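Data block below; observations after.
With one protein chain withheld, the remaining protein chains of the complex are depicted in position.
Letters A and B name the chains as they come in the text, with residue numbers starting at 1 for each one.
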Amino acid sequence: MKVKRTGGVAGLIVVGTVALAACGSDNNAGTTSSGTSGGTSASPAAQVACASGALTGAGSSFQAPIQQQWVKDYSAKCAGTQINYQSVGSGAGVQQFTSGTVDFAGSDVALKPDEQTKADARCAAGPAVHIPITAGGVALEYNLAGVKDLQLSPATVAGIFAGTIKTWDAPGIKADNPNAKLPATPVTAFHRSDGSGTTQVVSEFLDSQAKGAWTLGSGKEINWPGGQGAKGSEGVTAGVKQTDGGIAYSEVSFAKANSLSVAKVRNASGQYAELNAANVSKALESFTVTGSATDVKGTVNYGVSSGYPISTVTYVIGCGKGGKNTPLLKSYLTYAVTGGQAVADSLGFAPLPTAIADKNKAAITAIG
Amino acid sequence: MTLTAPTPTPDPPASGGQPAAAHSSRLTAAHVGRLPMLAAMLAAVGGTALVFVVTPLAGTAEFVLVSLMLAVVAGTALSWRVEGRRRAVDRLATTAATACLLAALTPLVGVIGYTVYRGAARLSLSFLTHSMAGVGPLDAGGGVYHGIIGTLEQVLIASLLSVPLGLLVAIYITEYGHGRLATAIRFFVDVMTGIPSIVAGLFVFAFWVLELHRGFSGLAAALSLSILMLPVVVRSSEEMIKLVPGSLREASYALGVPRWRTILSIVLPTASTGITTGVMLAVARVTGETAPLLLTAFGNDFLHLNPLRGGQSALPLLVFQQAGSAYDVAIARAWAGALTLITIVVLLYVAARMLTRRNTLARR
Partner (left out) sequence: MTALTSPPREPTSPRRAAVRRGDRVFRGLTLAAGVFTLIVLAAIAIFLIVKALPALRADTKGFLTTREWLPDASPSVFGIAALAFGTLLSSALALVIAVPIAIGVALYTTDYAPRRIATVLGYVTDMLAAVPSVIYGLWGLYFLIPHLVPVQSFLARTFGWIPLFADPDNRTSVASRSIFAAAVVLAVMILPIISAISREVLAQVPTTSREAALALGATRWEMIRTAVLPPSRPGLISAVMLGLGRALGETIAVALVLAASFDVNWRVLTPGGNSIAANIATKFGESGNTGREALIASGLVLFAITLIVNLAARAVIYRSGAMERSAAV
């Protein structure tokens, strides 16, 4: 009979599942030892006031790697905690935070006024607050045979991504690289086809620093006139890797992992700055807080005279008052903005400048 | 080459009148021997070379393609002359069917081969028995254990929900429904096949997770997956049930067996191989779904056994997330996870096939 048969299959699966459940484990103490590149235990000095329980966060994929590292390091220090951060995108993270399904959101941009209203309503007893949790620069990664030290001005970057600069030996690129031997390879610019905080940062940078050359506005999505879209940083990076003459913007970790060169970008004082942690931290010294003592949201200044100009912060958004699992959230965030900053460099992020870190500490203490 | 290969053995009656077919192709093989066909092939290659000299065509792949096409044309023309139009068309059809098989298997085997190539190195017992708990982004360790458990639970629940329901709907459409309602159900089940997976996820997210305050869970994931499974189960079961010969039913009725018993013990078992294929296609479709899981299962780096409450991981979700990472260690995990996923689906498939085979009433 049919029923028997289905029962048989079901029984088989149940038995299999139980058998599997008996042999698997959550304990990765033995298997992770091969993680070589540093940072994992780089914060011995940090004293962590542990809390216990479980915490759920969702949002930005930009900050996902460092969240993953913090979860590992934090739970190594504070046994018995389960922190689950899922990279679903800033917008989805904010929505899930607003609807109360997660305890905190990771977002590359501050809440818009209407989002802030909804998020405040979710936190019954108090407003939702922003904590800039780490900093990072956006890399311009490229693949061009024979060219290793590309330098780009904001206007040239705008021309490349807007499709007005079509070959690598165009006058604009030549002017930025007087000493380089540039081939006539066509420029293939890859942009993100998905909505992305990285797109927003790059377009805001171009909008403010390449006036005249950039007319496409700014946002997580741009109405691209040309170039090629690809999904996610992995998509654009694969595109660049597969195409001689390809260029894309992405997190620096993708460029490093795929051995792609990263261009230097000209800042407001005319220097071509390299993308590294020090230059990003330096650029973010001009970050201006527009929130309050308890809500550290602010605006990034792209017209920096020193440091790497396409730098930004990424936020964690949580309840200032009235949230769930508050002690663990406070403890985890405190670890992240203090001891946790030490792992930033190894993952392609940059430690927060002291000014922001101090404001963060005060804001986190006020949560409760 | 397949052009001249006669069917080797007389077949059992099940595969449809092939003794006669074999006979006919032996006859034709006598008319056109191997040599002229070989000559046609050689002529085609030579012709292609000539074409490549005088036209801007270039490249090995193109050469092979053009040669093959010319060979088919030449072979057909030869057969037409020697054996007449009907035999020539028959030969062409045989070649076309074989070509289809090759054309289908090449990319499909390519996909699996590529997955094995990229995933086999990382696959190990430790990979299958460890979760991602406490694994940093640069760590090579960890595994997909929690995802395997999650996927098995979610797909099992989704199947338990959608297979009986789908079968009942298919039975209603084929056996009972005559009027407008049956037509409507049939039509809208077809429409249901076009629901994008993420919309099913959105629906469950809005309705189950938010409206009913049930939160993320394996069950929520199973609900969205069952929305995707249902139309495939209904549609394929319907086709298979309809193909059960009326004579079988009539024989059963004649013995005084009531209709519902006839359906359950004659019609369904007869159609069971086809229904299993349909169910497996449905299972296969949803096992690899990622988009709805993001909104319903949510994901979890820790092992989470309870499917009723709390975020749970799933294999496709893991594959998707690991593949989106910058680091080689994660990409390796993604491919190994993909390989695991294929293996699990294939194992489920083989199990289902063996069970239906043993119980099939009518392998006529």
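Note that in this section a residue touches a chain if its C-beta (ideal position, glycine included) is under 8 Å from a C-beta of that chain, and two chains touch if they have at least 3 such contacts.
This is a predicted model, so every value here is computed, not measured.
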Candidates B:V144, B:V209 or B:V232 - the one touching the absent chain: B:V232
Among B:M280, B:L303 or B:L355, residue touching the chain not depicted: B:M280
Residues of chain A in contact with the chain not shown: 61, 88-92, 95, 112, 114-115, 186, 188, 193-197, 217, 219-221, 223-224, 228-231, 234-235, 238-239, 242-245
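In this text, only the chains that are shown with their structure count from here on.
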Complex interface listing, chain A residues touching chain B: 1-2, 4-6, 8-10, 12-14, 16-17, 20-21, 23-37, 39-40, 56, 58, 61, 65-66, 68-69, 71-73, 75-76, 82, 84, 86-88, 92, 99, 101, 232-234, 237, 251, 253-254, 256-258, 346-348
Of all residues in chain B, those that touch chain A in their complex: 126, 128-143, 145-146, 148-149, 152-153, 156, 160, 163-164, 209-210, 215-216, 264-265, 268-269, 272, 294-295, 298-303, 305, 311, 321, 323-329, 348, 351-352, 355-356, 359
